[in-house]
Every structure is written in C-alpha cells, then in structure tokens.
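Rather than the whole complex, this shows some of its chains in their spots.
Naming follows writing order (A and B), and every chain is counted from residue 1.
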Amino acid sequence: MASKVIKGGTVVTADLTYRADVRIDGGRIIEIGPDLSGDEVLDATGCYVMPGGIDPHVHLEMPFMGTYSADDFESGTRAALAGGTTMVVDFCLPSPGQSLLEALTMWDNKSTRANCDYSFHMAITWWGEQVFNDMEAVVRDKGINSFKHFMAYKGALMVDDDEMFASFQRCAELGALPMVHAENGDVVAQLQAKLMAEGNDGPEAHAYSRPAEVEGEATNRAIMIADMAGVPLYVVHTSCEQAHEAIRRAKQNGIRCYGEPLIQHLTLDESEYRHPDWDHAARRVMSPPFRNKKHQDSLWAGLQAGTLQVVATDHCAFTTEQKRTGLGDFTKIPNGTGGLEDRMPMLWTHGVATGRLTMNEFVAVTSTNIAKILNMYPKKGAILVGADADLVVWDPEKEKTISAATQQSAIDYNVFEGKAVKGLPRFTLTRGEVAIDDGAVKTREGHGKFVARQPFQAV
Amino acid sequence: MASKVIKGGTVVTADLTYRADVRIDGGRIIEIGPDLSGDEVLDATGCYVMPGGIDPHVHLEMPFMGTYSADDFESGTRAALAGGTTMVVDFCLPSPGQSLLEALTMWDNKSTRANCDYSFHMAITWWGEQVFNDMEAVVRDKGINSFKHFMAYKGALMVDDDEMFASFQRCAELGALPMVHAENGDVVAQLQAKLMAEGNDGPEAHAYSRPAEVEGEATNRAIMIADMAGVPLYVVHTSCEQAHEAIRRAKQNGIRCYGEPLIQHLTLDESEYRHPDWDHAARRVMSPPFRNKKHQDSLWAGLQAGTLQVVATDHCAFTTEQKRTGLGDFTKIPNGTGGLEDRMPMLWTHGVATGRLTMNEFVAVTSTNIAKILNMYPKKGAILVGADADLVVWDPEKEKTISAATQQSAIDYNVFEGKAVKGLPRFTLTRGEVAIDDGAVKTREGHGKFVARQPFQAV
C-alpha cells in the first residue's frame, strides 16, 4: 500500500494543537512532524487534522416490529464518514430468552457491509443463568466490554432493579462497563396509557409521557445500583438537568460515572413536537424526547465542566413511512432519529464557533474521551504514531445547509433540515483510506472491521 | 365532669410563648387566660404547658411471624403518655390479597385497650381492583386519609413502582396523602443474601445491607412518582443526608413533601451495631439502621430549616427473646426498637437545651406540624379554646436517667439505656384526664378513641 501524507494542516487532539504533517501507511499513522513526504499528498492547508469522530451510540438495521431501521451498516457508516465520524458502536439486542452469543452472530452478519470500523455493546434484555454465563464469553472471547440495560420499554427490553443489580455485579467481576437507558419504564407506561385514554394520541404526547423527571429518577437509581455493585456507570443519552444533576452529585461522592448528551438534545428543543405537521413531529420522536432551553444550557455546561464527557447521536433512522405506524397511537411511532452525518458539524458550529468548547474539547467529546471510556485508546481517538489512521481533515471555513436532499442516510428527512453549519470535513480517512474527498463519497463497503475491546482492570 | 385548671405555667405552642392558665372541661380546652379557676387545679409553676406530643409512626401489637410486637395498644400508649405523648398513629397492614376493610377491623379490635387517642394509616401491601375500590371506602367512611407504601421488605410488604404509581394517583383522586418507607428493596435483598453467603450473619450486617444510598435512591424515586401523580408525599423515617437532600431538592422544584426523622436517628449512631454483645446490637436493629454523625447533623439542620418537619419513633418493640429469632441470620431479626416514652425528653435534651431548636419548634415537630400534615389540626396539636385537652405540663428542670428498669414499655431493654435527660412531663393529660401525675401513672385502659381524619382538599 502506498503511503499518504496529510500536509500543511494543524493537528488538533484532545490536548494539543500544533502544526505538523501526518504520514500514514498500512492503515496506521507512521510519522507526525514537519515537512513529511509520501506517495500521495492530501492538502490540509487551512484545516485542522483531528482524530476521526467516534459515535458510541448507534442502531443500524435495528430490528423493529418485523422490519428494520432504515440505515444499515452500509448507509449508516457512509453517513458517519461523510460527517467526519470514522467509527460507530452499535448495540447487540438479544431477544428474550435468546443466547447473547447467538444474538451476536446476527449482528456480526449485519455489520459485514460497514464502510468504517465499528464495535458492539451487548444489551442485557433478560436475566438468567445463561445470560450470567454468556457475559463471560462475550467479554473474554468476543471483545465486548460494555453491557447496556434498558430501564424503560416495559414489556420489551426493560429489566428491573433486581436484574440490573445482578448484571452490574457481574460486570464488576468481569471488568465490564454497565450502561443504562435511564427512564422509569413503569411510570412511562402508565403515562402513555393515560394520555391515550384521554385522546392524546399525537407525537406531542410522546414528550408528555417521558418528562425529565422520569429520566432524572432512573439515572439516580442506576448510579446508586452501580455504586452498590462497585462498578462505574455509563448513562446513555443524558438529556436533562435532572439526570445531569444526579451524575454531578454522584461524582462529588467519589463515584465514577459518565454522561452522554446527544447532538439532538444539545441543539433541538421540545417546540418541535408542537409542529402542526404530524410527520414533522413524529420524525423527531425519540427517547428521551427533546427538552427545553434550560436543559440545553445544563448539557453544554456539563461538556465544558467535564461532568458530561461525550456527544453521541443514538442514530436510529426510520422513514416517514415507518413513523406512520404510529398514526393514531403515539406509542407505536418507532423511536429514533438520524444524526450520524450531522453530529460533528453541528457540534462544531454550536459549540466551538460560539466559544462554548475549545477545539481540544471538541476532539475529546467526539472521539478521545469515548475511546478511553470504551477502552480502545489510543488505537482509536488519537493522533499518535501507531494509532489507526482514522482521521478527519476539518475545514473550518467549509459551509453547507443541512438537507435530506443531499444526505447519505437512507431516510427521507433530516431533523436538522435547514440548519446552516460551518466547519466540515475536507477529507475523512478510515484506517488510511480516503472515504470522503472534498465532498466526494469514496467509501468502500465492507472495509470496516470489528474493533475488539479488552475488559478493564479492576479499579 | 369537673373542670380542671392548669395554673401558673407558660403556654408554649408552635408559634407563641406566654403566661396563661388553661381551663379544661368535657375533655376540651374551654378557656385560656390569666387567673382562671376550676374544680381541680394542676400546678404548672415553672413549667411549660404544651400540646401533647403526637407520634405519627408506631406499630403496636404488630403481627410478626406468628407472634406480635411486644407493646400493644395498652402498654404502648401508657409509655407514650409517660413521656408526654398523647396520641399515636399506627399502621393497618393488610395481608396480601386481604381486603383493606377486613384488615381495619382487626386493627380496630386491637386498639380498644388504648390509653390515649390514636389514628391509623392504611398500608397498600398489594394492588388490584379491590384495593382500588377499598381505598375510597377507607377515606370516605373510615376516617383515614393516609396510605403507606413499602419500597422494601421484598416478598412481603413491598410494592413495585407500577403499583406505587397507581396507588399514588388514586390518593390524588381521593385527597389522601401517600407515605413511603423508602429503601430499594431489590438491592437490600441481594445485599442481604450476599452478606449471608459471605458468613456475615450478625446484627452489624443488618446495617451493611441497608446503606444510606439505598434510602436516598428510594426517597428520590418516590418523590418523582408522587410528583407525576400530582400528590404530596410523606417520607417516613428519613434517616440520612441522601434522603434529606432528595427532599430539599424536590421542595426547591415546588414539590410538596415531608420528611420524618426518628428520635433514634437523631441521637444514636451506627457504632451501636459494633457492640460485642449480640443482644445489644440486635436490639438496635431497625430499618433504616442508625447512621453516622454526618447524617445526624443533616437531620438536625433539616428540623431547624424546616426541610424536615416532624420527629417520630417507629416504635415497634420486640423483646430480646423475639430478637433472638435472628441468631445466626440477621435477616430474621425482627426490625424495630422502642422510643415512645423517650422521644420528647430526648428531643428536648438534645434539641432545645443545646440551642438547636426553639421551644416553639419543639412543639411544632413533636405535635403541631404532625396534626396539620395529617389533617387533624386544631383538634389535636393546639392549645386553643375548643381543642382536645391533650396536654403536657413540661418541667424543664425534672431529670432522670433512661432505663428499662423503670420504663412503661413491655420489653426488657431500652435503646437509650443510661442516657440522662432533663425536661420531663409533670402532668400529661389525655382529653382532660390526668394520665401522668408527677411520675405516677394513672392511665385508663380503653380511654383512647380513634381520631377520624378527613381527606384533603385538592391543592
């Protein structure tokens, strides 16, 4: 393979900003320094050379009511690369009673078409001796060190406190990281039923059925259970001050926990659900729902202060057609929005350009912190000799207006439609291959490989 | 009935301190003012005339593993009166599947021997249409406006979030007040099993199995559920900073909720469980367990600041013999301690005499606030014309050392054994009858009557 040099740019990592060229060979960074040369030159003049983004929370080709979420590993990772993201972490979701290993085989099969590297979290959707035993195999043999628990979606994915505590203790034994979707599923289910009974069947009722209070409560509960199990905790899609407050309070008590705001919650608000067009509102249905400005302020401050560590998307794209399953019953609207292509430009535009975040913090929350928390640093998330050449050459002057018409995602709309962004990839490289070349999509299906992640040391 | 006059004292209520005599007839206060006369005179010189104490949380003759807690309505209320408490509120505990009304009949039968007035909270120990319907009868016909929910005691009294939310919504409809025993029962049960499996079977393991974190979590959860149901919440035996913090935070969000420290948690600490004598430690086994000084400071500050409102005992007395059921298995030690006779003198000694609480605050937290919260003010908890003559004539100079040898309670020990108190009743009157006369016990079995409490208005 011929070597490449990214020339003339400014390297920006989570803790450094400096002028240097980056030489790549064999999919890895082999040299960083001034005046490098190679077989191929990528001009980074006026650009920042950053670790490619990592999205720790996506659902590609996720099974849903006999069908699948619209973006599969091919279109999803293509969208990711187009936006400067070079790795995604998906969730393997066993059916009730299904072996974790069997489920993993299904996910392995889906992911063969990926354009960029990926990894998996394993979900604990039921509990029993088999799950207990499978967890060890998953950690020891399958390169997965993180287990997701749903505190909502009653009757489907939800586990109760008893199961969650058992699983968290198992995580502690195995050196694995528990994760939670934190909403009180019992309360949500009753609020849903009540709203439907009152004739509130539209998408706005989705938001009413999942207030910030139920998320704050569940976050607080999961943290306590993790603390009792002696294991850190990763809280996915932290969307509100209540959940963030629980995390801050825990940290001040010496507890290790992580919070993951989504780019959607940072930049969109609950007024979207009041849109007169059912389709407009339904397309924004996700859990937790969008919140108000007070919550957005809290999330931004958390990223600044370091009490929240990473920004994700929970990308789970359903077409308008699929969304319409929930016409007349908001509880049947498939939960999820897109975002993979837009996370980095939106965060740059609303975070870095506004002065909220430094460029180094941008890299930290989109890539480096994630790689560290998920135990794949510095293979991923770094610009270091030996690291994978997952890189984005970021042009801070490049602009566009986000639109479904020009996006990579398979769906027919974009929740950020019409938003102007400034700051976009000039090049995106996945293990040294140029996947995005000044707007031209050169992704290669099947190029992406699974990234095995080792268990953690006992703290 | 002949009239009585309490002469020469200083009336102390929750908001006033003034010199006045109090005239009583027909069980009620009929006049307050200077220089009153009556058929019988009680000399209050040098004393404070205060509303008799109300203990909102007792368990008399409580069924337990085929036997009963040792203090019944006779000995329990005798102990209460000896310590200046003139009313108790017990908990009616239906068995799983049992009708609330049937259970209430059982409790009515037990309470006929009471020496002072009493009322009941109804516990929701299971859920179903019958319970839903019975709740209305209990509120409308039976004079009970408060429903207790156990978030612990898994497999016995515990209800889950789903049941609790349903019940709280029912309370909102009926104008009733939900109450919770707040500990995460799932986590406690696993911690118990783990401790036993590790060979930790002694009373100290009881405390290890119920850390402050599990109480704080459950308190926070119950508050959220009450908030979603649109109903205030009463948290029984608030023992720790974590639970108190949840209450404070809720109040600052405009939520109405109440916290009830016990006199035990205010004055005794976890070191008791490290006592080498099994009996000593086992006698202190209650839930939540005693905590450390940090938690005590938090509770005292809460009483001062008004973020905690009332002081109770959770009096549930088991003999040493009964406690020994748990030899070799701490989970079988019956939970509960005494305190009815000691609550007022201990709180005066450690609260008023130390300057932490004013005398008016003492009255508020031992009596008036309770009467208001439980909706029986000013019949109870007041020194007003027309109010029940439940009074204590408090001698701030009277001293004793607490001892099982001299107590009214039927059990063979006292958790406050050896504590010196200064400030004791000279007289205790229950509806105008002198039950305690300078140390002499003149209680009359069966004198006590049930106090019906009306539902609340919608807020």
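Assume a residue touches a chain if its C-beta (ideal position, glycine included) is under 8 Å from a C-beta of that chain, and two chains touch if they have at least 3 such contacts.
Owing to the predicted nature of the structure, the values given are computational and were not obtained by experimental measurement.
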Of the full homomeric complex, 2 copies appear; what's the total?
4
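Here, only the chains that are shown with their structure count from here on.
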Length of the line joining the C-alpha centres of chain A and chain B, rounded to whole Å:
50
Hey, which residues of chain B end up touching chain A in the complex?
160-162, 165-166, 169, 184, 186-187, 189-191, 211, 213-214, 216-217, 220-221, 224-225, 227-228, 245, 249
